[in-house]
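Shown here: the complex without one of its protein chains, the others still in place.
Chain nomenclature is as follows: A and B, assigned in order of appearance, with residue numbering initiated at 1 for each chain independently.
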Amino acid sequence: MTRTKQRVVVVPCSGIGKALGSVSREAAYELCENLRPHVTELVALSKLVMGDNASRETVARNPCVAIDGCQRSCASKLVKQSGGMRTHTARVLDALRRHKGLKAEGIAELNDAGQKLARVMAEELVETVDALGASGAAKGATYA
Amino acid sequence: MPEDPERKAGIIACSGEELAEGTVSRLAALKVLDSLRPHDTVTLCLPLFVAGGSEDRTFARLHPTITVDGCDLRCAARATELYSNKPAVSLVVNELVAERQLGKPEGRRQLNDAGKQAVEVTAERLAELVDTVLGQARPVSDAAGGAGAPAQREKGGGNCACRSGSAA
Partner (left out) sequence: MPEGLEMTAGKFTFRVPEDRLYTAEGIWVLSDVDRPSNHIRVGLTDYLQQHSGDVAFAFVKPSGARLSANEILAEVETIKTLLELPSPVAGTVAEVNPALDLTPEVINQDPYGEGWLATLEPTDWGADRAALMTPREYISLIQSLVEEELKKP
């Protein structure tokens, strides 16, 4: 029997109209590229919108972290619609409320406060990723 | 209810976070929205086609749309047609890069020089397409305020489908 890897799937908001979307994206990159590169996989929200079967299956079969930019909650809604059953939702707005001084500005290029907010969010999500990954391993979750 | 006299093109970027070309699509769209064609374009948030209300889908049905995809999956083009209406024009970054024989964009978080060049080329092409679909003809760099660094839209100026900012 081939052993498959467990991964935590991270799905950020794809919004390009607000700084919140940029923070969501940066937080996802920080988590997947720097903090937990070997146990996470970033899935583009656009693929879930389009209904890409491989992406939907990845979301459905693995624990997920959805990072919503604004109150429209596109990432978490689409992860749920794609069959994501074990999903933790993080919201940039909530992170902003916890760290009131970090007012993010800029879309194409986030300001320093926005970059910091993204890093802080990613750091706060590490524990969640570790817990999801561990529970996924315990339940035999597999990454296709 | 007053009729809306403004005719604008809706730009829908895939913004795919997995590839550098997705980053190119997003930055090119933003450049057109903010500096090349700020009065002629709005951005439509692709996920809102599914997760949001009917406003974005309705806009895409009533106004011409231009999709910008990073790769051959064409998520933006296919989803726009699926949920609203066939785009007036579809652009794919990796095809444009090949056509213009540019270097391969790399760095989904921080683009390399080839990626930055791809942003410029894609944005220029997008601006031309905006003019075409709106029936206008003018130089690419012709926009209110002239070409230059993209203006930050944050304060009172967003054209995001998420409804932040002004209605302009």
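Please note the rule applied: a residue touches a chain if its C-beta (ideal position, glycine included) is under 8 Å from a C-beta of that chain, and two chains touch if they have at least 3 such contacts.
In this text the structure is predicted, and so the values were computed from the model without any measurement.
Of B:C14, B:A28 or B:V42, it is B:V42 that touches the chain left out of the display.
Among the residues A:A27, A:V43, A:V79 or A:L96, only A:L96 touches the chain that is left out of the figure. The chain not shown here is touched by just one of A:L20, A:A66 or A:A122, and that residue is A:L20. Within the set A:V9, A:V39, A:C70 or A:L132, the residue that contacts the chain not displayed is A:C70. Considering the complete assembly, chain A touches the hidden chain via residues 18-20, 70-71, 93, 96-97, 100, 103-104.
Taking the whole complex into account, chain B touches the unshown chain at residues 1-2, 4, 6, 8, 10, 42, 44, 55-56, 58-59, 63, 144-145, 154-156, 158-159, 161, 163-168.
In this text, only the chains that are shown with their structure count from here on.
Those residues of chain B lying in contact with chain A across their complex are 13-19, 22, 26-27, 29-31, 34, 43, 45-52, 73-76, 78-79, 82, 108-109, 150, 152-154, 158-162, 164-165.
Residues 12-19, 25-26, 28-29, 33, 42-47, 49-52, 70, 72-75, 77-78, 81, 105-108 of chain A are the ones that touch chain B when the two sit in their complex.
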